Each structure stands twice: as structure tokens, then as C-alpha cells.
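Excluded from the complex is one protein chain; the other protein chains are retained at their positions.
The block that comes next holds chain A.
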């Protein structure tokens, strides 16, 4: 099953985001070997050249490094992964608070609501 991609946005950025997320979420462990470009392209249902470009971008961000003949590996820098994960979470939370604000919930009110839901076992 190909990845769910939006054809109206550059595919390459979406591949970068998706693999980034897979790394941060631990689908690929630190130090693990990434599948080959062709396998990844086939899994995603995209052009291998586009996948190649996305992996090059991840290399530029130091999330991935390539070892000459044996392929590409996930960074072993767990501190960096942790930091990026936190950044991603922060961005999500900020977006959530903004949406709640639009609905008229202040940050305090939102937190009260979250706590109430947690107590009731709904979150």
C-alpha cells in the first residue's frame, strides 16, 4: 500500500517529513540501517529519484548518514533525536492551543478540560 501523499504538494518534502517522523517515533531505531532507496521508493509508491533527494535532505539534517557501500544509517545521536521529538511535540501543542483559542478557550481553560478528560479516562 503506497504512502498517503498529497499530489498537490511537492512529494519530496512530504517524504522528508514522513521519514523524519518514522525516525522520531522509533520506527527506525538509532544506528539502524535504512532500507535501500529503491525499496523505500517502492514502499512509498514514488519515483526513486525523488526518494533519493529526500534521503539526501535527511543526510543534510544529520538524521541519516551514509556509509560508502553498505547503505544509509539512522543517526546514533539519541540526544538530537530527543530534541527534535520535543520540538515536534511543542509545535503540535502550540497548534492545538491556537485552535482552542479560536474556539474561545484560554490556555488555562483548555488545561482544566484536559485534566477533567484524563480523570474520566477519556484521554
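By our rule, a residue touches a chain if its C-beta (ideal position, glycine included) is under 8 Å from a C-beta of that chain, and two chains touch if they have at least 3 such contacts; residues count from 1.
The criterion applied here is as follows: contacts and distances are computed from a predicted model.
A.B. asks: Which listed name, "Heme lyase CcmF/NrfE family subunit", "Mycofactocin radical SAM maturase", "Cytochrome c-type biogenesis protein" or "ABC transporter ATP-binding protein", is the one UniProt assigns to the chain that has been left out?
C.D. replies: Of the names offered in "Heme lyase CcmF/NrfE family subunit", "Mycofactocin radical SAM maturase", "Cytochrome c-type biogenesis protein" or "ABC transporter ATP-binding protein", the one UniProt assigns to the missing chain is "ABC transporter ATP-binding protein".
A.B. asks: Please give every residue of chain A in contact with the chain that is not shown.
C.D. replies: 1-2, 5-12, 38, 41-42, 44-50
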